[in-house]
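Since the structure comes first, as structure tokens, the remarks are kept for the end.
The complex is shown incomplete by one protein chain, all other protein chains being positioned as in the whole.
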Amino acid sequence: MTEIDIGKGKRGRRAYSFDDIAVVPSRRTRDPEDVSLSWQIDAYHFELPIIAAPMDSVVSPETAIAVGRLGGLGVLDLEGLWTRYDDPQAHLAEIADLEPARSTQRMRELYAAPIRPELIGERLRQVREAGVTVAGALSPQRTQQHWKAVVDAGVDLFLIRGTTVSAEHVSSHAEPLNLKRFIYELDVPVIVGGAGTYTAALHLMRTGAAGVLVGFGGGSAHRTRTTLGIHAPMATAIADIAAARRDYLDESGGRYVHVIADGGMGQSGDIVKAVACGADAVMIGAALARAQEAPGRGYHWGSEAHHPLMPRGGRVRVGTSGSLEEILLGPGRDADGTTNLMGALRRAMATTGYTDVKEFQRVEVVVSPY
Amino acid sequence: MTEIDIGKGKRGRRAYSFDDIAVVPSRRTRDPEDVSLSWQIDAYHFELPIIAAPMDSVVSPETAIAVGRLGGLGVLDLEGLWTRYDDPQAHLAEIADLEPARSTQRMRELYAAPIRPELIGERLRQVREAGVTVAGALSPQRTQQHWKAVVDAGVDLFLIRGTTVSAEHVSSHAEPLNLKRFIYELDVPVIVGGAGTYTAALHLMRTGAAGVLVGFGGGSAHRTRTTLGIHAPMATAIADIAAARRDYLDESGGRYVHVIADGGMGQSGDIVKAVACGADAVMIGAALARAQEAPGRGYHWGSEAHHPLMPRGGRVRVGTSGSLEEILLGPGRDADGTTNLMGALRRAMATTGYTDVKEFQRVEVVVSPY
Amino acid sequence: MTEIDIGKGKRGRRAYSFDDIAVVPSRRTRDPEDVSLSWQIDAYHFELPIIAAPMDSVVSPETAIAVGRLGGLGVLDLEGLWTRYDDPQAHLAEIADLEPARSTQRMRELYAAPIRPELIGERLRQVREAGVTVAGALSPQRTQQHWKAVVDAGVDLFLIRGTTVSAEHVSSHAEPLNLKRFIYELDVPVIVGGAGTYTAALHLMRTGAAGVLVGFGGGSAHRTRTTLGIHAPMATAIADIAAARRDYLDESGGRYVHVIADGGMGQSGDIVKAVACGADAVMIGAALARAQEAPGRGYHWGSEAHHPLMPRGGRVRVGTSGSLEEILLGPGRDADGTTNLMGALRRAMATTGYTDVKEFQRVEVVVSPY
Partner (left out) sequence: MTEIDIGKGKRGRRAYSFDDIAVVPSRRTRDPEDVSLSWQIDAYHFELPIIAAPMDSVVSPETAIAVGRLGGLGVLDLEGLWTRYDDPQAHLAEIADLEPARSTQRMRELYAAPIRPELIGERLRQVREAGVTVAGALSPQRTQQHWKAVVDAGVDLFLIRGTTVSAEHVSSHAEPLNLKRFIYELDVPVIVGGAGTYTAALHLMRTGAAGVLVGFGGGSAHRTRTTLGIHAPMATAIADIAAARRDYLDESGGRYVHVIADGGMGQSGDIVKAVACGADAVMIGAALARAQEAPGRGYHWGSEAHHPLMPRGGRVRVGTSGSLEEILLGPGRDADGTTNLMGALRRAMATTGYTDVKEFQRVEVVVSPY
């Protein structure tokens, strides 16, 4: 890795974002119909390597089901409005109508309502009954409090997702979650993150996680670089953590931990680049919040938008670009990279001569800032 | 080549676009009148190293003739409106009048009409009768279906042009075009592309092509970087493929395959840089769509704008900057680089001390992002 | 240090600004409540490593007291309106109301009034009586004339602050301030700057200064890069001067000179990066001029805005983002990085696994231009 002298007393690596890189064609091309996008994690098979992010603007029980039927995975945020209110539709509509100046404060109030364990059960049951893979997410802070309700309700995949998650959280005030023991004792495959570096991801892999989310507040609803000065440019983060996957595969004698890019993929080309850097699948927020069916009604936000003390993002107007099916599978409406996300991945793979997602991680890329 | 660590698990080359580089003057200057811009490919001689791109917004039979008379080469898109309709003028006018929101959909409908082989013959005959070099282009997907109509009609130069074309297309559904055999059996010199890398171009050269188009959707009507994440920065792509030309010249014992830059040359300075990086000639779209005579009536689009499933570009408003003669030969109207394209190349060569295009490929350049 | 050839006759180092870098998370996370932000210089202890800049738009006697009570240090500009007028409130209000075209000229007139030594005493006394640490600043040009009034009034910390301050000022017209003798004879710890380079800072450390301000007109009210061509990118300047601190610590047998970043930290993320590069504390201007209590009433300016001959900055509209307490300690109002500055530092440290400011100087950073 190239280290740069920032000054006589500090060095740092050069890191790259999606905008800094591009995939280049090679000597062979393929027929798009020969391309398979399928992805399997643990016992669960998906036609599309795409996960709808656990954010209230993206995933409701209904859209989780719809994404599942289209071939991907929808993950419900189990700390969102759906587990705090019997029927959050009016609250979702209210959020979409808020004046910008009022939005942070009012969202704080709406999200101050308590999480009700029985609603966790009810929401997950609704998804299960539709016959698709069931997945829910908690933040690391609330996993200890609510995981039992989740497991009792039954999930196929359990996600622990925070701005950053480490295998070693140190606190003098509260007994932190022992991820390794927790995952060992749980009977459900766990996906955990975000992680931004090789070391952080390697430690998460050693906890027994089935997958690691790569990212640190890089999504369109985040402003962690501005507020916290922290940033993990996605191309570098994915490539680093793909190396951790390879090294852990050797160290563990064959355990393949999935690398899932999470955040910063606003256009279909970014999904292509995420896989090119080593991702096995992608977790998508804003691009799916643009669906006609999305609960956000043209807006997008994450939990950081209503943090009681330290908001590090906001409610973002994303508009509507098509139906969920058009966004995932096309046909593309126009050429802005917001529809037919999976068709774009398929075509990019065909054009550069690859037929499966794992192979495509080896495609040649160039550095060429946009 | 300098390889950069994008992350621990991925490396990539640094690649450069035209905006990243500039030509620098040297110690000698020349009289512009001593500069020759002439270019010869196979038996065909041109006063200007410029090819009008086979796009409906640029080349009609009339403009193909006009470009030929001015000293360049006009290539007709044999899958465009001219081979689908007896008289496409009304359709061209309609496209220029479309509401932006409707344009993708309506263009899809217009381009859904079948290609009529007899019209291929008729259009090419019209150009031939005017006494200029006759050239037509097909996409690789449709070459097998229509090439015979083209050859029967008679062309001097045949182009196979797609977003990307490889010497080795693999498909389990259809027997792909065997480029090498096709070119060998054809009695007409073939120009093929686009190619974006040394290896892809070298393989195309080995098929027997007379020229290779360099580019991958870099034109102003393309958005492949946004939609597919694929990008071949033009300065690097041309320089790479010029090296393939040199290496193939040695390997073949003297066959010189022409390198033709295709896309991304919106201003006359870009044409200068394309030659400086190693191009023998340039294929121009948007800059010629700005001609008063252009069929696009101030708009510009390629076939990717009306792709049924995956549009990767759109109809772009380019305006009108002068007559075809003013655009190619001047006098320049103002200093925005859209008129007197060939005068600019002539002056740049004179100013840096060169008198022919081939020599000018050796001019000194600097890297200095704009 | 990497030297770059600018041309055959000139070399220069690559230098980095805050926008060029970002902090990256590591494998460990901490509980924000375990993080200590405390800072001690000489005998003075602060809960927050933050100094309000001696600028009339930021610090009045009242805001110096308020900042002190919140845990930081407010430094009064002893050459500002408060030591020129009995009651400058009307003048401050007038400045906020000036037409942009008139502002430079009218500020020159207002600041032409003489500095009155008895007002120096009165203003400092007011701060002392409030029970907080007392600090005042003079420019190097005026230190000889007014320092006695300052010392007689009594200060805990004395600042000598100019656009640039060197340990060796050479003049054939006036006997320059001998910093080393001055600091030696003074009975008060002195903070001096700005310095932009390792060598300049090392020489200042050798004068006996307790702290060195890092910066050269990088603040939002400065335009020294435009007007003078001089610029010391902050990330590099801090890292260089942190190395000078380390080297001087060794050379002096243990004297630790504090490195205080001064300028260019417009958002909370920049404060995080300043510490990450090696700063012990930060001096903040614009971000505090946005306080409801700020004397600038939504405007911000420094002494360079009313320089009689050579203005190198102007009165800048910064607006109002919250109360002083909200700006320093939160809760954050929204995610633009202008409120809860210290909460952001605390959270960034926790997220990356650090519990005290000194340790956090070792956090990993990446170079990734914004």
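A, B and C label the chains in the order they appear, each numbered from 1.
Keep in mind that, in the parts below, a contact is a pair of C-beta atoms (placed from the backbone, for glycine too) under 8 Å apart; a residue touches a chain by one contact, two chains touch by 3 or more.
These numbers come from a predicted model, not from an experiment.
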| item | value |
| --- | --- |
| Among shown chains, those touching the left-out chain | B, C |
| Selected residue (touches chain absent from view) among B:I238, B:A305 or B:V357 | B:I238 |
| Among C:E129, C:E168, C:E251 or C:E359, the residue in touch with the chain that has been omitted | C:E168 |
| Residue touching the undisplayed chain, where the options are C:H203, C:K273, C:R290 or C:R347 | C:H203 |
| Subunit B residues that touch the omitted chain in the full complex | 1-2, 14-16, 18, 21-31, 33-34, 198, 235-246, 267-273, 276-278, 330-337, 340, 343-344, 347-348, 351-353, 364-368, 370 |
| Residues of subunit C (touch criterion as defined above) contacting the omitted chain | 4-10, 12-17, 104, 163-174, 176, 195-197, 199-200, 202-203, 216, 223-233, 236, 304-305, 307-314, 369 |
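To be clear about the criterion, only the chains that are shown with their structure count from here on.
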| item | value |
| --- | --- |
| Chain contact graph, described as a line, ring, star, complete graph or other shape | line |
| Touching two or more other chains - residues of subunit C | none |
